[in-house]
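Only a single protein chain was left out; the remaining protein chains are all shown in position.
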Amino acid sequence: MILTLKQTATKKDIDIVCKKIKELGFTPHLSKGKEVTVVGAIGQNAILKKDIFGAMDVVAFIMPISKPYKLVSREFKKENTVIKVDDMEIGGSDVIIAAGPCSVETKELLLEIAKKIKISGAKMIRGGAFKPRTSPYAFQGLGEKGLKYLAEVKKMTGLPVITEAMNVNQVSLVARYSDIVQIGARNMQNFDLLKEAGKTKKPVLLKRGFSATIEEFLMSAEYIMAQGNYNVILCERGIRTFETATRFTLDLSAVPVIKKLSHLPVFVDPSHGVGVREYIPVMCRASVAAGADGLIVEVHLCPEQALSDGPQSLLPLQFDKMMDELKAVARAVGREI
Amino acid sequence: MILTLKQTATKKDIDIVCKKIKELGFTPHLSKGKEVTVVGAIGQNAILKKDIFGAMDVVAFIMPISKPYKLVSREFKKENTVIKVDDMEIGGSDVIIAAGPCSVETKELLLEIAKKIKISGAKMIRGGAFKPRTSPYAFQGLGEKGLKYLAEVKKMTGLPVITEAMNVNQVSLVARYSDIVQIGARNMQNFDLLKEAGKTKKPVLLKRGFSATIEEFLMSAEYIMAQGNYNVILCERGIRTFETATRFTLDLSAVPVIKKLSHLPVFVDPSHGVGVREYIPVMCRASVAAGADGLIVEVHLCPEQALSDGPQSLLPLQFDKMMDELKAVARAVGREI
Amino acid sequence: MILTLKQTATKKDIDIVCKKIKELGFTPHLSKGKEVTVVGAIGQNAILKKDIFGAMDVVAFIMPISKPYKLVSREFKKENTVIKVDDMEIGGSDVIIAAGPCSVETKELLLEIAKKIKISGAKMIRGGAFKPRTSPYAFQGLGEKGLKYLAEVKKMTGLPVITEAMNVNQVSLVARYSDIVQIGARNMQNFDLLKEAGKTKKPVLLKRGFSATIEEFLMSAEYIMAQGNYNVILCERGIRTFETATRFTLDLSAVPVIKKLSHLPVFVDPSHGVGVREYIPVMCRASVAAGADGLIVEVHLCPEQALSDGPQSLLPLQFDKMMDELKAVARAVGREI
Partner (left out) sequence: MILTLKQTATKKDIDIVCKKIKELGFTPHLSKGKEVTVVGAIGQNAILKKDIFGAMDVVAFIMPISKPYKLVSREFKKENTVIKVDDMEIGGSDVIIAAGPCSVETKELLLEIAKKIKISGAKMIRGGAFKPRTSPYAFQGLGEKGLKYLAEVKKMTGLPVITEAMNVNQVSLVARYSDIVQIGARNMQNFDLLKEAGKTKKPVLLKRGFSATIEEFLMSAEYIMAQGNYNVILCERGIRTFETATRFTLDLSAVPVIKKLSHLPVFVDPSHGVGVREYIPVMCRASVAAGADGLIVEVHLCPEQALSDGPQSLLPLQFDKMMDELKAVARAVGREI
C-alpha cells in the first residue's frame, strides 16, 4: 500500500505515519520528494488496514499495490481451475450449458424439460426449489420437495443438478440433493452464507450481485475459498444501470476481466441479465464469444404458465435452435459444446 | 394491472388474455379502440401475476395500477407510524440521533463514546458486534461479547441500543441484547433474514440496499411486516453510482418519496452514504432538512485507531459542534432534536 | 398514450382530462371501471404532450402506446437500411471493420497504420482531427490539417474515412474531406449539431452518449433523419456504470435491442467501451457475435507515443491476429468480414 501525504505534511506527521506502519507489523518505505512525500507500507495484507491511514488527515491518497484477495487470484494459481462434476469438466475446453425452469414446479414438467434440453446438448439441469422473490406474497418455491424432484430427474436423465441455497441452514440440505450449490446475486455479500458454502464439499456457483464491482465479487469468492472449498464458479448475471430496455445490463467485459485476475471458471446467465426472451439467444452467442466457460439459461415448456420469470424463458424449440448456433460460435473461438 | 396489446392482436388473442385473467381469479376489463386494445385485470395483487402476461407475445406493455406492497403503504395506514423505544418516540416530532463507533471494540471505549454523545444530545448508541466485511481477513466483530458490552453501556447511560443481525440464527440473540435490530444494506434482500426479523418483537431498522430501488426497499419492509412486526424503520444509506468523490451517493430525495408512499419512519445514515468525514456534518444538516426522522452517525474517539470505517467517523468534538447546527435546522423545519 | 387517473378522480376531473385531449387534437377514449379509470389519448405523437397531463394532479400514471420516434423505427421501414460508401455496404451481410489511431498525428504515421490495417482486412480508416478532450490543456487535434491527411491517405490506400465533427460550424468542413461524419458520445444530445448533421449529404455515425438510454439514442438519430439525412449508423461505445475495472461498461445487449426497434445499422466501439488493450480483442469477438454490423477499433504503431488514448490502442500485430479470430466468429453467425 502506498500513502501519498499532503503537501502540508510536517516531519512530525511523517514520523507518526511511519510509526503506525511499524506498529501494524509492516515496513515503512519513505520517499520524500521536493513536492510530494510518499510512504510505502510493505507487508502482506497491508491494504486491509487502509482505513486506519484513510482516517489520518495528513494522508491525501492511498494506492493498493497488491490485490485484497489471494486464493482466487491468478498470482496464487497460474493455470485455470477445472472442476469435475460426474464426467463433466467445468473450466476446461468444453463450454457447459445448464438449462431448466426458473422454479421447480412439478416433477413431470421438470422431467420433460430435462429430456428436451439434454437432446439439444445441455449438460446440466437448473431449477429453483428455494426462490428469492421480491414480494412476500409471490410463490416462494417448493422447498425440499423441489430438491427431491431435481435429484430424481437427475437419476432419470443423468444430468447433474444446480440449485440455490438461500440461508445458512439450507446449505447442507441443498448440498445433499444437488451437484452444485448456487448462491444468488442478492446473497453475494451474505457473508455468513458464503462461509457456510465454503464448508460444504460441493462446488459452489456464486452469482455476481447486481451492483457488485468485480473486485467485490472476487472478495466474496475468497470468503468461500478461505473456508477450504476451492471449487468455485463465478457467474455474471447483469448489473444494474440506468438502461430500462433490458432488465439488467449484461456486463460481458467481466468475463475477460475475471479470467485475467482469477483462475476460476466464469459462467454467464443471459436470462436474468437481459430478461427479455427474444434477446437471449443473441446474448448467449456473445457470451460464448466473450470466453464464458458456461451458460445458465431458463427454458420452460410454456412460459406463460411458469410460476416465475416467464418473460425470460425460452421454449425448447428456441433453445434447440440456439444450441446449434452456439456450437458454431464455440468452435470459432476454439471450444466445444 | 393494465395490459396493452400489440396492434396485431386478433380476437382470439384477446380471448386468450381475458380467459387467463379469469382463471387467475381477476376480472378482465376490455377496452378495444381503433388503434389500441387495452385489457384491465382487476383484483387484489393482480400485479404479482404480471410475469404470466409478460410472457405472452401479444402483450406490448404492462402497467401496474396498484402498488405491489400493502402493509407499508400510506393507503393502508394514513397517519405516520410512531415507534416507542423506552421513552423515545421514533417517527414523532423529535429527530432522533443515534451515534457510536462502527464496531464495538472495548467496553471502556464504547462507554466513553456513549457518555460523550449523550451530552451532545444523541438519543441512541450504535455499534456493530457482527460486522459484514468485504474481506474474509478483516475484523469480523466481537460477536456476543460485543452485544453484552452494548447492553451494559445501555444500563450505565440509559441510551437504547441499535445493532445488526447478519443471519437468521442471530436475530433472536441480537433481539435479546438490543432495543432495535438492524438489517444491513447487503442483506436487504436476504429474504429469510427479513422473515426472521418479522418474527421478533423488537423494532427493526432496515437499511436500503445500495442498488435497491425505493419500491424494492418497501417490498423488503413488507416482508418484515407480513410476519406481524409492524415496527419497521427505513434507513437511506447511499446508493451506488458512477461518482467516486464520495463512497456512495446519498439519495436524499428518497426521504420525501418514502414519506409520501409509506407511513413508516425514515432515517438517514450519512456516514456510510458519504464516507468522507469532512462532508458528513453538512449532509446530516441536509438530511434533517429533507425530513429525516432520525440519523445514524459514526463517532469514534480516535478514528485512526478504529478497527473499521475510520475515515468516516467523527470525533466527539466534531459531533458536538454538528449537533448544535442540527438543532437549528430541525427547528427551522418545525422539529426538535 | 394511456392515462390512468387516481382513484379519487371525480366526474369533473375526468371531463377536464377529456376536454384537454380534444383541445390538443386527439381523441379521448374513456374506460371507467369500478376501481380504476383509464383514458386513452388517441392520435399521432400524442406522447409528445405527456408533460401536460403529467402536470395534472388527477393523473396517476402515463403509459405510451407508441414510440416517440418515427423515422428510425422498424415500423416505419421493415427492411434493414444498407448504406453505400464507395463499394462498401454498411448494414449488409459484411461486418465492416474501421480502424486507425485515436488522433491523426502525422501523415506518415497515418499512412503506415492505414496500410497495415488494410492488409489485415479493415475496410475503413478512422482518426480524429478535432478531438473532444476532458482537459483544455490536452492535445486538441490537428484540425483541418488532420482532415487533409485523412483524405490523402484515402487516395493512397482506397480506404474510406470516418472522422468527427464537434460543432455546428465543422460539419460541412468535415463532410468535405470525410466519407462518414462522426458525432461523438459527448455530443449525442447536442441537438443543433444533430440538425446540422442532418443537412449534410454524407452518412453520419452517431455514438451513444455514455449515459443515454437506447430510447434517447434513437431520438437523437431521429433528429438527423428529420432533416432528411437517412444514412445514419448507430454506435454503442459503452455506458457509465459503477464498475471501474473497465473504462465504461460495453452494453452489448444494445445491439439486438436496437436492431429490433430500428432498421439502422449498428456498430460497436470496444476500444472506448472497455479502454484496456488486452480485453479489446475478446470484446470485438463478442460484438460480432452479438450482431454488430461493424466495429471501430483503435490501432497505433506505438501506443505509448500516441498523443491520446494510448492504453486502449492495439498494435498492428495484435489487430492482425484479432481479425483472423473475428472472421471465424463472423462466419459462425452467418456473416463475412
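Quick notes on this structure:
We call the chains A, B and C, going by the order they appear; numbering starts again at 1 in every chain.
As a working rule, a contact is a pair of C-beta atoms (placed from the backbone, for glycine too) under 8 Å apart; a residue touches a chain by one contact, two chains touch by 3 or more.
Nothing here was measured: the structure is a model prediction, and the numbers come from that model.
The shown chains contacted by the absent chain are A, B, C, with contact judged over the whole complex.
Only one residue in the set B:119, B:156, B:282 or B:302 touches the chain that does not appear here, and it is B:282. Considering the full assembly, C:187 is the residue among C:187, C:229, C:253 or C:287 that touches the omitted chain. Residue in contact with the omitted chain (choice from C:92, C:121 or C:310): C:310.
Listed here are the chain B residues that touch the chain not shown: 211, 213-215, 239, 241-246, 249-257, 260, 273-274, 278-279, 282-283, 285-291, 325, 328-329, 331-333.
Where chain C meets the chain that is not shown, the touching residues are 20, 45, 48, 51-56, 68-69, 132-138, 166-169, 186-187, 189-193, 195, 209-211, 216, 219, 222-223, 226, 240, 277, 303-306, 308-311, 313.
Residue-level contact of chain A with the missing chain is found at 2, 4, 29, 31, 33-36, 38, 40, 42, 60-61, 63-65, 240-242, 244.
Following the convention adopted for this analysis, only the chains that are shown with their structure count from here on.
Comparing chain C-alpha centroids with the centroid of the full set of protein C-alpha atoms picks out A as the closest.
Our note on geometry: chain A versus chain C, Cα centroid distance of 31 Å, whole angstroms.
In terms of their C-alpha centroids, the spacing between chain A and chain B amounts to 26 Å. Contact with two or more other chains is made by residues 240 of chain B.
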